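The following block contains the structure, expressed as structure tokens.
Of the protein chains in this complex, one is absent; all others appear in place.
Order as written gives the chain letters A and B; numbering starts at 1 within each chain.
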Amino acid sequence: MRPDPQVQNGTGSHDHGTGPHEHAVDEVPHTHPDPGVDPHAPLTSPVPGTTRPVRVGIGGPVGSGKTALVAALCRALGDELRLAVVTNDIYTTEDADFLLRNGVLPADRIRAVETGCCPHTAIRDDISANLDAVEDLEVSLGPLDLVLVESGGDNLTATFSRGLVDHQIFVVDVAGGDKVPRKGGPGVTSADLLVINKTDLAPLVGADLSVMARDSAARRGDLPTVFLSLVDDPVAGMVADWVRGLLPARTDRRGGPAKLVP
Amino acid sequence: MRAQARIVAVADPVRGTRLAAMRGEPPLLPRRTFPSDSEGEVQLHLVGGAAGPLGGDDLRIEIEVGPDARLCVRSVAASLALPGPAGGQSRLHITARVAAGGRLRWLPEPLIGAAGCDHRTVTSIALAEGATLLWREELVCGRYAEPVGDVRIETTLRYGGRTLLRNDLAVGPRASGWSGPAVLDGARAVGSLLVVDPAWSDATSQEPTRCVWMAGPDDGSGRPDSAGGPTGVRRAAPEHSTAAVLPLAGGPAMLVNAVGADPRAVRARLDRLSVRRYVPERTARFRAIPIARVSPAASSATAGDAE
């Protein structure tokens, strides 16, 4: 019943290309940017002489386990990477407080952004407050390797602007129903990584994980999907590995191969 | 009616401060009053010599405090702005200058704006760097059960040449939305206390971030709610948000703002939030305590126990 909890698809080099491809007759000819590759020119870091950190957005519906995943990634990566987190909550500090209580990151590495009742606006339509928060973190903490930007719980259409994050993870959970991947929506279909969370609950809620695996594969093409249970894997190993793979090879990273003075 | 008053206080080697000039004409009559402060402060009261200000009046008060001199100006009763027999605006211009080391406390009774009045108070305070100030301003919107006329109060505070505060308040029929929830929300009294103390120069180089203490409902029981959340943020009961301490940018100064149902409520909130000892009033035991020796941040500890 439970599929092997590993990356289902997307083993690396796919040639999506940005060139011409097949279109439906009623479609305006267009090109697709390579998923997972930021089509924008790299933004400069506010700290002179440094490259800016990789930014990963984590979105998904209310209660799907975004904050728990962020906490798990902080546990998994906090010692090897220079890491910071920006939260976008409906109520400002709720998620930031959760991270603080769980002691996964020191308080100065977490920023909470107010979203004025509209978390999806702050991560997609008007990203200025989030950009300010990321830059403030870089200025106050010095160079960073990775910034996780957590969206407030929203609906299936909420995705991150490519002006804010380089890569995005969309988190759904089995308790939300095994039809969620089939329903699609921009989060499920276009996120660079889909996490189907709380697989330990599947038998209790009658969710068929093989259906979810099949539907996500159909919706997402070559984009990867991970099945996750934080009960079984409190550091979200598969997701953490996927995040590690996003980072450029660096020699000055804490715990990296060649330990140079940063 | 045009009237002018001029008060000049200078340091005196024997008495601390003496009045080099104290003259006025009705309705602006300054009278030396006692007891003076033991720190060498001279106190005087403005004694209203006529009704008013009435529409058409043009009143001017000039105050100068020299280096190291200390002056306190009060008034014996509230002033009442009334419409004039021939219409027209009543105007009160107050100009105050305080030299380095000097101290001025301006603690008059409230101004009441009567129905149909058209009044404008223009206050211009220029402090040299190193001067100390306590300046109270209170306005009551109409006498009992009376709608207020047009009253406009314009205040400019300069400290060492820089304008630290430009603050105008307009109420009455010409002021759109003044009684709505953004401005006074139907409150009939509003007041402010402006405090400048050069001793804060270092303390205020970085803006205090927690600077509000709540004044409670009219029984005066309000005090900071110390129930901190997970991040230790002080949270106040929002329904009683009627007063706040506001540290100003660019200088050692703060403004205390309060609104209330009547002038007593406003006075109580101002006194509580500014620490009562800033305003010794009749309480002799507070007299010896220097004005404003408590930084805005430190006064949080005492904001609640003044009542």
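Everything that follows uses one rule, which is that a contact is a pair of C-beta atoms (placed from the backbone, for glycine too) under 8 Å apart; a residue touches a chain by one contact, two chains touch by 3 or more.
Quick note on the criterion: contacts and distances are computed from a predicted model.
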From "ABC transporter permease", "Carbon-monoxide dehydrogenase medium subunit", "Urease accessory protein UreF" or "Hydrogenase expression/formation protein HypE", the hidden chain's UniProt protein name: "Urease accessory protein UreF"
Contacts of the hidden chain among displayed chains: A, B
Option from B:Ala11, B:Leu28 or B:Leu184 whose C-beta touches the chain left out: B:Leu184
Residue of B:Leu80, B:Leu169, B:Val196 or B:Ala268 in touch with the missing chain, whole complex considered: B:Leu169
Interface residues of chain B (partner: the chain not displayed): 154, 156, 162-170, 175-185, 190, 192, 207-212, 214, 229-231, 233-236, 238-250, 255, 257-259
Chain A residues touching the omitted chain (full complex): 90-94, 113-118, 121-122, 125-129, 131-132
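The rule is simple: only the chains that are shown with their structure count from here on.
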Inter-centroid spacing, chain B versus chain A (mean Cα positions, whole Å): 54
